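Heads up, one of the protein chains got dropped from this complex, but the rest are sitting where they should.
Going in written order, the chains are labelled A, B, C and D, and every chain counts its residues from 1.
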Amino acid sequence: MNDAPIAGDAVPLELRIDAKSYRSADGTPVEVVRGLELRLDAGSFGALIGPSGCGKTTILRIAAGLDKDFQGRLNTPGSGRLGFVFQEPRLLPWRTVEENIRLALPAHLSGVDLTDLVEILGLGSHLARYPGELSLGLARRAAIARAFAVRPDFLLLDEPFVSLDEAVAARLRDELLALTTRTKVTTLFVTHHLEEAIQLADRLFFLSDRPARIVLEKTLPPPRGGRSQEVAASIRAEARALAARPL
Amino acid sequence: MNDAPIAGDAVPLELRIDAKSYRSADGTPVEVVRGLELRLDAGSFGALIGPSGCGKTTILRIAAGLDKDFQGRLNTPGSGRLGFVFQEPRLLPWRTVEENIRLALPAHLSGVDLTDLVEILGLGSHLARYPGELSLGLARRAAIARAFAVRPDFLLLDEPFVSLDEAVAARLRDELLALTTRTKVTTLFVTHHLEEAIQLADRLFFLSDRPARIVLEKTLPPPRGGRSQEVAASIRAEARALAARPL
Amino acid sequence: MWPRIFSLAALIAVWALAAALAQSRLLPGPFVIGAEILAEIRSGELPFQMACTLGRVIVSFAIAMLLGTAAGYVMGRSKAVDRFADPWLVVLINMPALVIIIFAYIWVGLNETAAILAVAVNKLPNVTAVMREGARALDPELDEMAEAFQLAWFARMRHVVMPQLAPYLAASSRSGLSIVWKIVLVVELIGRPNGVGFVLGSAFSLFDMARILSYAISFIVLMLVIESLLVQPLERRANRWRRRPA
Amino acid sequence: MWPRIFSLAALIAVWALAAALAQSRLLPGPFVIGAEILAEIRSGELPFQMACTLGRVIVSFAIAMLLGTAAGYVMGRSKAVDRFADPWLVVLINMPALVIIIFAYIWVGLNETAAILAVAVNKLPNVTAVMREGARALDPELDEMAEAFQLAWFARMRHVVMPQLAPYLAASSRSGLSIVWKIVLVVELIGRPNGVGFVLGSAFSLFDMARILSYAISFIVLMLVIESLLVQPLERRANRWRRRPA
Partner (left out) sequence: RASEALRIGLQSTGTFAWQLDVIRRHRLAESAGLDLKVSEFASPDAGKLALNSGSVDIAVTDWLWVARARALGAKLLFYPYSSAVGAVMVKNQSPVHGIEDLRGRVLAIAGGPLDKSWLIVQAAATRRGIDLKHETTLEYGAPPLISQKLQQGEAEASLNFWNFCASLETRGYRRIFEVRDAEAALGLSEPVALIGYVFSEPFASEHRSAIDRFIAAAQKANDIMLQSDEEWNALRPLMNAEDDRIFKAYRDRTREGMPRRPIAAEEADARALFKALASIGGAELVGPSQELDPGLYYRPAPRGD
């Protein structure tokens, strides 16, 4: 592996999944991940890219420590304050948007001012609404606000920017870029959108179909956000070749 | 209006929403649509494009006859067999994928063979799974399968292809194109993805921010699916201009 | 199955210990009761009385569940009906069992119809109260889905509504069956010439704890068997779709 | 508010009509009962007996709800605990009220503690059965969310778990309060020197329907007032987030 170490003192994310399978309702085991080894330097930004249903969400849940039922080893970075944007918003329907965000805050942040964050996400006029009264796009933004608000030192995002119009999505991408650069939070990001990944990530992990393993790992040249057309084009070409290749 | 009539004998979709507002939990009314007039010829394909939270889902629900609490008039095309891909999968969690699909079928189709449809959507090995065991992308595909399986004569799709990898999404777009062309079903489609809209639609409706109204209506030259680069570029330019313009 | 048997064995052990410590006619141990039950079974008395009670339990349970579920569903779904019917429900649910039983016996007669009616009327409002909550908690999104795909009324009930009401149904039928059985006992005690309640009443006036316990426990054993062999496998089937907690 | 009053008026009208048609000492009309209630209030008898009963109802209801909810939650969450505790629950839930009352009075004494204990033990398994279903139906996705964001135990209970259990709590406390009140009546009837149940016992042996009904109805009126002024506003608040059906 040719890692490019970025931040110094903090620990990297180290995830080794030898095997992970679910037992489905009729009893048959479904193998989802096999022989996956993923290392992400502290403070760097990794993107997972893979076909639908290959096991990306499963990997994130394992990385978050939510699913301990797997064979392998997990080493999480930072003090363990986690920000997670799930694939669905997962808001508490009986709490308003603001309550949903504040509930997730650790004690020392409980009184924090959310105005800026909420303005950036365009949630200003919806803070007092219940999730059932939001459009899906707004609900997603509330979920993103929640994950950002906790000031995580480990951030997991599962396709956070789908269901948003291009303008909002672009703004949020910039915001995510700024946030991760500023706070040096280790981030693992799932997307189907290659351009997005190229814009945001330090490192791309291309996954195979189920059972998922890493078929290609790619370090992108800094700086994030300002990749040249050539870099993007070469990655695109590589990804296309990968998709065409029989597994 | 400069409609380009496509199919002959069937009735067009005519939707006029003078005003639609929700009453939120704290009692304040939220105006979502105002003065919107939408006409879609029988058998043609319309795409709604607009900022997140502007009211697209609301319009679809009204067009489907699910929300009758609005001021205006609705005239739906066809005999009223509706196919609806909601923004979330909305599967019955206690029924398998196959049961979910079959349950939606009208009586005369109840025994129909689903193999082809299911193969195209890549659901083959998941038919006996419960929705809770699917990845979000798979669940979305199941929802799409359900809407296609009923052989609708009025099809509503609310961002059906998000959360899918590019390969699957492209395949499904082609499939939708083929289906709508073959069956001449009147279709209303919501997307944030301009390219997708340009590929699929006969007619684009650009919506303003909330309260939603149509700010630009655009008929695309046939044939669908094979639009030239110039057409696409010109539409993109127009859309960009629209986004830049203060409302 | 094994944990159940183990747990029951523990329960019986606790009981035997308590009985041994108490050394009293008022707390007979498991062996005394077991012998008593066997004797009562052999004499045919217990099966007969149990059958009488069981018949009443089943009929009035069925009536209460059917009507109560229907009423609760309608009240939970329609605000208008709820507003009107709610005070009636409060009145009925808080009417003492004794009052209902007396009225039934006086106005219908001291007969089987009155007994079953009294039990059903006693239980019905509880079912209604529980099912109303269930109906209120139904997911409007699935409703919309059902409407969009024009599911027939029956299919909607069976595939969309009932599975959502299932935990409420399970709760109200499990706690409901026990309530019905308890009320049947009172109804039999007050005015039926047979059944477990009749036996308990007579045994109580003689303070025959062995007899009281042997009948009560026979019924409980029956319930345990039904739970283990019928209800729980069914429940497991119905809950198959739930994601197992990790 | 108006539909409630209208609906109650209708109920009273039906009752008055039935009483007028029956023309019997055994079905006194609303006016007779109203007069009786006033007289009993003026004599101070009714408020005193009602207070005794109400005290017992409140204490045993609180005990049963607290313990029952806790037990139900744990059983619904943990398969292991459930497997072990379920048979005990089945035994307890099906134990006839009479048996529990007798045991309490014999082993604890003919006193207040025994009475309250007997009621609480009678009611507790029903709460447990309902809350267990609620706990089983908890959404695992919200659990994951709470774990990811490391919500403290208390916050998790209050904001994630309790709102999901709310309909079950509402159901079990509404139908539970009525059950507690009914069992308190029996407990008082069998062995307390005061309370509504004690009065009903005497009135029953004299077949004094007017007295029976006036006490029963006084309690029901109390419940109606509590429902209308306390429970329903609270419930409306708690359910504010629910999308109104179109």
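As a convention for this text, contacts are C-beta pairs under 8 Å (C-beta built on N, C-alpha and C of every residue); 3 or more make two chains touch, one makes a residue touch a chain.
Nothing here was measured: the structure is a model prediction, and the numbers come from that model.
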item	value
Options C:6, C:31, C:48 or C:207, residue touching the unrepresented chain	C:207
Contact partner of the left-out chain, one of C:52, C:75, C:131 or C:199	C:199
Sole contact to the chain not displayed, among C:41, C:74, C:106 or C:238	C:106
Residue numbers in subunit D that touch the chain omitted from display	25-26, 102, 105-106, 109-110, 189-193, 198, 201-202, 204-207
Residue numbers in subunit C that touch the chain omitted from display	26, 102, 105-111, 114, 188-194, 197-202, 204-208
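As a convention for this text, only the chains that are shown with their structure count from here on.
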item	value
Whole-Å gap separating subunit A and subunit C, where each centre is the average of the chain's CA atoms	50
Interchain centroid distance [CA atoms averaged], subunit B/subunit C, Å	49
Touching two or more other chains - residues of subunit D	240-243
Residue list for subunit B, restricted to those that touch at least two other chains	25, 66, 88, 130, 133
For the subunit D and subunit A complex, residues of the former touching the latter	141-142, 144-145, 147-151, 155, 159-160, 163, 238, 240-243
Of all residues in subunit D, those that touch subunit C in their complex	3-4, 6-8, 11, 26-27, 77, 80, 83-88, 90-91, 93-99, 102-103, 106-107, 125-126, 129-130, 132-134, 136-137, 140, 143, 167-168, 170-172, 174-175, 178-179, 181-182, 185-186, 189, 200, 204, 209, 212-213, 216, 219-220, 223-224, 227, 239, 242-243, 245
Interfacial residue positions of subunit B with respect to subunit C in the complex	61, 64, 66, 80-82, 84, 86, 88, 90, 92-95, 99, 103-104, 106, 130-133, 146, 150
